[in-house]
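Here the structure is laid out as structure tokens; the discussion comes afterwards.
Every protein chain of the complex appears in place save one, which is left out.
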């Protein structure tokens, strides 16, 4: 898996660009967390580690840290799938504060 | 059915041609009998008027004259289908004289 | 019977006498495709418009400024038989002609290969056209190159004997059936009355109607011109090209049940394009034909 | 269970942990197509090359000079997913790489409509590629226009409520089955393990393999982003999108037999695109789904 | 010539807001040009729209780089991106927010005005609680603050341009117009 | 420069005949150009082929309108079409026929020579009785009559260019060559 | 009646007012709103037409051709890849004399994927036998569609109405939408002399030998040559009815100019602003905007260029290996004519890069500093 928060690419001249039109950087430079207007919050107390939120996240922005699900808010778009699918209903979607 | 031996079309100028690219004459101007190297000859004596030769001629160059099959040699290409299919074998293919 | 009695007797015509296709056209000797056109027009009559893409028929009809047919033809681009027909139908309707039957008339290449997308699109929209594919099993107009209708084993100029076609023929009827259009029929130049009957029936159905017509090509098959009808008949009788109808992609009817199907062997032997095949290869063809036949019977049962 | 016990417990992963698709991509919130890609790559691994035609995924991956995937992608023309993949495969083979799995990855428009000819051609040649169609039932990338995968009754910007789509969805699986390719499978983002299993299986088959993957699109379906998985699951459970496999166009296997199928009604109610439909119209959809289901059971029996 | 930039998110009707304003302005026989950012915005992602106003025909078809004013339809963007980029010194920034102008960092450098369009939209049952549709309320506030058109023109524009709940939208716009 | 026109029917190998001749001539380091009529000939329909010969490179790519000689591969064409069209006065006409030169109307106006290539082909079992393949026999006769090349060159050309029954074809050509 | 509409809807209104009878189209960004609005117009009965929702642009043009030969007034719209996919059928409509009218949104050709504007898509169709109109405002779009039908049907030659992606297609402008009754007066129903009908069965477009083909193409060219006069005549007629003249070119302050830009599309309007600023700065500048590119307006271009001291052609396109296409064709048009000015060529704005008044000033500065061009092409606003 590519590094997160990859760096933005800036070409100073046409010569710097590869002759063929191909990627040289990684899209993780794009912090899609900014798209979110509701955020998932996981109550680990009630989490049963079923892995369902992880498996269904389309970004994917649920990481597994020390065997626990952790939302990466830099990328989570706030779709709410994890909360919807969580069998133990331990994920709630809360408004981003304005 | 269009007239046989339709006349050839000759345009003297571009203006004479219809603006759209469309036919103004009939293909019967083209006497395909010239393509033939063997010719069907029908022995009417043995013909049972079954209509099979007529129905299978791809040109079609078997006419029906007074209820008898008559080959139109102006167009018959000499494929031999009529002879092959004739149930009473009353059509024979003979070499065109050279 | 006496000569007079014979003179009295009427000449038997199992099809209407009117000819909308006249002689003078440019088909090869013994061309099956030509016979197919002749029969179809007898069924559809004068109020018919044809869209013909690149194919032998684009040549057969005759060069500018001539035509062999008594119905209007739009010679369209190779891949556009269906889409052009759809347009013609819409254009006629919007200008007040609602009766004319619009027919897309294409070869197997123009149907199975480069034209299948336009055909599939028209079928999905259920556009009100009749699509007829006359199948001579290769690109003949350009000099016998393989198409996806070319059967396993056949020689063509692009499937040389050393590299003969090893893929089976694309099953266009099954593909069209999967589109669930109102009417599909197969026909053969050896059975013009059957073709005529089906065409008459199709004329009165609304929506997309598809015909797959078997049309031997002596030039491309390396067969004798006089064998054209015989070959077509054999193909029907040995189950190589079954005559059938499918309604709404569901109801399949086999038009002639064959109790004892003949082997494909002698049918293939009459064609130069199969000359190089070894017995086991011919057996493979036989097996494929048998399998398809079984599927069909199942389909009819279902 | 005690907190310590819980701390001990491993986090359940029904799929490999490796991610070949990373975050930062441009999919909408709750995009099903994105999840489909994530799951497929888990099954195929690094030695995979993708040919992606115009579709949402051409945007989702990210703009030049970036990419979200850890496998090579050739962004190809809209109608060329299959033909480009065929070329890539041939090119790799002729330059010594025989292992890489070449995948054509296209939307429903790029598959059912403008890309079906290239797909049909590749299937007829049995080119050695995996073709995946992720189906969101319309042209979403261009802003929700009808495709031939759009179901009966659905609103799109080109099938406005007053003129909603009245033609049924094209049955791509039946069409591909008629091509008799080695392997066909359907999958749904709601059943990633099933999708994963089938993809693994397909990887080891030679020839043309086709996947039809159900991928809800909240933007285009006017559904809530969080309902994406739920909708996909309902579609599977009510028989609207059955999970199945077809081998050589013959052997059909229904992956989960449903004894009591749920009605499509509540599934449709969750989607704004169907809001305008009257009960009888929804009943019509139900009838169509039931009929197709019956055909499938027959097919399996056969 | 007046040039305004709008900031919002895909799906919030930012473009519609600018369009309604353009309609209102045109009704007063001014010349106007309105366009969205030329991009492939996805639902939720930040989007931009522009409008150009003049009392003679507008021939300049190039994009707006230095707007006179900025309108922020979605306040969360204030943290996410630099909404002041290119804004002319002394330009006005109108933000949909329940906070006070002073609460914003760029207050001072620019004229900041806030309007709680969300509250207004919710009150008039426009859109859902989770996703209220604020474009008409915003339009009302902007029209007033920048003195772009008469309330009547705006109301008329809304009646032409907004198919559903036209009157509720007119009221939302009016309330915003009068509040500010 | 010598220019020759061939008349035959689609499927009879008229083009092949001209091609074989061209090969033979090229073997003697002359420059040659051979081409079929640019048409969509169908089996059975009359077709035409041309060949141009010179001892320096040939730059003229236009078509041949006034040939020096005419070769008629299929005698039935003599009635069907005007095979003398454009033929240079005093040009030679070589016809595949069992009849005598005098039997042909244009005898006198032109030098007419006949060769029974069909008989030769049949004798050497080339093609079928119904459709004998006469192109090599014709080539033999033409080579000799017009003095285009040595028999060896023609034989070699046939061996290169005719895949099946090469030797029988060489013999047919030789017989025609020597007969005439 | 005044409306604030986007360029794409201006196309739809044009087709509606012209009473198109058959529409066959396929969606593509940035054209989609054209077909979406037309779908609605058909659904609401505002437009009595059959809308064929085809499966590709190739089929879109094929079915337009079919409908046209059957006698129906036919419209479609596309952009970039879609236009390119139609290429074979564009030759078909042109050579077959089918007066289809098509809207094309100028979008750059892939790869890489771009949805932004430049003219390479439409200009690569310059040899297909279509007339090409380039628009600079939404008003011009709706007016031109109506005129295009009139000219196309009079000459039996198809016509393309072209607008820049986003800069027009998605930009809302104030448009005076013509009155239907007046449009009906201006544009009578389509009644071709020859059409496909069973009453007079003909074969269209059959195999055409060397003895006929050239004459048919000669006629096409001769009719193309009649177009410029007809466009100006019908343009004046349009002016009488609707108060807006439509011509081949749109000269701005060229009469007394020392230096002019030669432009097209929206850049041709931005150029006017630059001209004003240059004049304010003391440069006697002008702008010649070409509205029609096919047929090429030879006479008008020569007229205007004959009276200026220097000119700079600004191309939002490039024919790789030959340079800017407008530059190439303008040079060709004035070759060998007395009193023509030094002509400078610039390429700007590819792939949606903006062309601003600054771009024009940069061009003016460069051109005014030189006696004659020193490079084949000068690229503006590119990181070299």
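By written order: A, B, C, D, E, F and G. Residues from 1 in each chain.
To be clear about the criterion, a contact is a pair of C-beta atoms (placed from the backbone, for glycine too) under 8 Å apart; a residue touches a chain by one contact, two chains touch by 3 or more.
It should be emphasised that the depicted structure is a prediction, and the values quoted were computed from it without experimental measurement.
Peer 1: For review purposes, identify every residue of subunit A that touches the missing chain, sorted by number.
Peer 2: So the residues of subunit A touching the unseen chain are 11, 13-15, 17-24.
Peer 1: Quickly run down the residues of subunit C that touch the omitted chain.
Peer 2: On the subunit C side, contact with the omitted chain comes from 54, 58, 64, 75, 77-79, 113-114, 116, 139, 141-143, 145-146, 148, 157-160, 162-163.
Peer 1: Just checking the interface: what residues of subunit B touch the absent partner chain?
Peer 2: Looking at subunit B, the ones touching the missing chain are residues 11-15, 21.
The working rule: only the chains that are shown with their structure count from here on.
Peer 1: Among the remaining chains, which ones contact both subunit D and subunit E?
Peer 2: For subunit D paired with subunit E, the chains in contact with each are A, G, in label order.
Peer 1: For subunit E and subunit G, which third chains touch each of them?
Peer 2: Output, common partners of subunit E and subunit G: A, D.
Peer 1: Would you mind pulling out the distance in Å between where the CA atoms of subunit A average out and where those of subunit E do?
Peer 2: 30
Peer 1: Provide the list of subunit D residues touching at least two other chains, using ranges where the numbers run on.
Peer 2: 26-29, 64, 113-114, 116, 148, 218
Peer 1: Indicate the residues of subunit A shared as contacts by at least two other chains.
Peer 2: Each of 11, 21, 32, 35-36, 77-78 in subunit A touches at least two other chains.
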